[in-house]
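Encoded as structure tokens, the structure appears first; notes follow it.
One protein chain is absent from this view; the other protein chains keep their places.
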Amino acid sequence: MTRTTTLGALALGVVVCLTLGTLVAVAWRAEGAGGFGPADWAAIRFTLWQAALSAALSVALAVPVARALARRRFPGRGILITLLGAPFILPVIVAVLGLLAVFGRAGILSQALIWAGLEPVSIYGWHGVIIAHVFFNLPLATRLILQGWLAIPAERFRLAASLGFAPSDIFRVFERPMLREVVPGALLVIFLICLTSFAVALALGGGPRATTVELAIYQAFRFDFDLGKAALLALVQFAMGAGAALIAFRVAIPGGMGGGLDRAVTRWDGGGWLVVQDVLCIGLAALFLVLPLSMIVARGVPELMSLPGSVIEAAGLSIVVSLSSALLCLSLALPIAALAVRRGSALVEGVGYLTIAASPLVIGTGLFVVVFPIMDPFALALPVTALVNAAMALPFALRALTPALAGIETNFGPLADQLGLAGWARFRRLWLPRLRRPLGFSGGLAAALSMGDLGVITMFADPQTATLPLQMYRLMGAYRMDDAAAAGLLLLSLSLVIFWIFDRGGRVDADA
Amino acid sequence: MKTFPVIAGALMATAAQAETLTVYTYDSFTSEWGPGPAVEAAFEAECGCDLEFVAVGDGAELLSRLKLEGARTKADVVLGLDTNLTAAAEATGLFAPHGVTGDWTLPVDWADATFVPYDWGYFAFVYDNTKVSNPPKSFAELADSDLSIVIQDPRSSTPGLGLLLWVKSVYGDKAGEAWASLNDQVVTVTKGWSEAYGMFLEGEADMVLSYTTSPAYHLIAEEDASKSAAAFSEGHYMQIEVAGKIASTDVPELADQFLAFVGSDAFQSIIPTTNWMYPAVTPAAGLPDGFSTLIQPEKALIVPAAKADAVRDAALTEWLAASAK
Partner (left out) sequence: MLTLEGMRVEMEGFTLDAELSVPTGARVAVLGPSGAGKSTLLGAIAGFQPVAAGRVLWKGAAMPAAPAKRPVSMVFQDNNLFPHLSAFDNVAMGLSPSLRLSEAERVRVGGALQRVGLNGYGDRKPGRLSGGQVARVALARVLLRDRPLLLLDEPFGALGPALKAEMLSLVADLLDETGATLMMVSHEPQDARLIADHVVLVAEGRAHAPVSTGEIFANPPEALRDYLGQA
């Protein structure tokens, strides 16, 4: 018991230091900074409105797609729904490269437009940022809303059919109330995600017009070495994140990671042109999601055999960082979950969720401020990347682990207590085997997130060390697009494979 | 006792063998088609040491990188700042005087005791003359055209900073308004020159901020005459690129030797056809043929190094304000 308390307190301490501690360091450093210039205010405005617009667009587009998926059965539906979960662990920079290949001025969309005698489009600027955000969050929104649809009991649709409801009646009676419940949560989740957008704005923002606060922190840091300005911006970023997170906690957040989305609801309405509409929705959404990634595969595969040595080296580093991050994440999440379950404390769990409001660049700035006087921060680039990504994955890990652990303790706690199964033996003989699934899932998530991270590493990396996403970004900067695509393909594969291995590892041979 | 000097000599030789000179520079300098490989081979043959180039983004990022690393920096020499940044760089206190006397053929007199110039050029917008038939002849014409341009961020890139000061030199107090009207043309603002030039070559924009000498690359290296630099009647801003020695270097002699090498014909003759700039000392063999086809600005603009930092701050604020809208 005391061990649970000690370890739990220790893990909570690390989280508090990482979030509030770095914030204090940042605030202390920000004291001497001047106020904001017009460009800083523009960054704050842009951050808020792009997040709002990204959320609104993602959800608005997700509604018809989710409805189509809810009421249609077709071959490949299961695969498509599984794919909808993939963007979550998709490295941002890979997606950006794929989107460039589709929506860039030299991309296939522009080529088609030119062929049709129209003006080509440009992806740089705010619309590029929004396109990328919708690319990432449309699938998430679709899964969240699809869950709402599938939660409507099948009997109601049967009843509706027997009463001769038209699709508009079904919408009014069943679907609108469901959407009213699900949509606000989905909007908030996506708003929160887009609020900390960095890599997308870095690669596609196109300068001061589309700079997010996270990017402004990076610029203040790397371009101007203005720690005071970086710190001030970090405070704003944290305030925005905390504000949105507080609102989010008041709204029921739907859980989008769960399974059970495989079945389709049998419905008796919606023939004729509704079929056409659904086919279009699903087809366009699938095209929008699959095309950019296919471009990476198509462009990357031929180069895969001739990858530069620097890319292979970077991949090795990324694997190490990714595994360390998974280990760190679980070593933080397990003690916190254990303490939360033991104490039945929502506060303990709440502290664990602090990192939702924090952002990688804010934590990075804080760590830099703390470490700089003591030692060379650049020597810590890789550990910091692993740690920060572990912290970012922590809320998801807690969300998977805490209820699972609570369930274990409810079901098997008395038996274990009676047998005197305590301490290490309880951990090893009861928790570990029974937590394999959530552990595998959370570990995989942390591993994949840090594998693809192009956030805090950009602050800390020195010119000689690069993780795979950073190396890929550098290749893009040198316009070695084919090499970048191959590196992207490698990165994409590594992220998916490492998640798959963890997740699989948690499922194999798991007893009911 | 005769053996002692022999042993000491042998020890010193091996010590010298192991010595490494670390030079921070910008990306394109170290790329395989840039000056890096040739410079490395030539200097290593001369010094018997190991010359290591470390690419740190674009030129202006070099300076912020140095500020970030402070006295802990691993750099012995920094190569790739320009006169717009030398005052700010000197103010960091990280640099030591060089003592190199060169027979500079720069368009200006050189008297800087801290930095050694290694090449120079004029900024210009480069375009594809098979696609753009009527290039703009001034900023005003550019702003009125429907041509798209890629430029670099003045906070991270020396060409970006050059453009900032170019516009400031031309427009003075009206620079903010000039930017407001130019911004419609800007497709994107990249972190460095490499990104921007690559985007231009991939067709993401009609024009790119680069140098009057850039077309020489396509002409000489690729036998492609399709790239031209647009001559602006307001004049062209001049860039003089420099190298400097880090005061805290643990191989000061080697650093001095490198800076002297920078002014030598061996280094200078590499520059025109790898960095595609005018050398700081015209090589004995003269300039390559293609260089004679390049446009010659009617008027050269430059903000004196001592004033550049102050002008930069004011111009940057204007640019940010105009560009953030």
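By written order: A and B. Residues from 1 in each chain.
Rule of thumb we're sticking to: contacts are C-beta pairs under 8 Å (C-beta built on N, C-alpha and C of every residue); 3 or more make two chains touch, one makes a residue touch a chain.
Nothing here was measured: the structure is a model prediction, and the numbers come from that model.
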Contact set of the excluded chain (shown chains only): A
Candidates A:105, A:209, A:229 or A:426 - the one touching the absent chain: A:426
Residue of A:171, A:412 or A:500 touching the missing chain in the full complex: A:412
Where the missing chain touches chain A, by residue: 411-412, 414-422, 424-426, 428-430, 433-434, 510-512
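Please note the rule applied: only the chains that are shown with their structure count from here on.
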Whole-Å gap separating chain A and chain B, where each centre is the average of the chain's CA atoms: 39
Complex contact set, residues of chain B against chain A: 24, 27, 31, 54-56, 60-61, 64-65, 67-69, 72, 148, 153, 155-156, 183, 186-192, 194-195, 197-199, 201-205, 317, 319-321, 323-325
Contacting residues of chain A [partner chain B, same complex]: 37-39, 41-43, 104-106, 122, 124-125, 205-209, 211, 219, 221-225, 376, 378, 463-464, 474, 476-479, 481
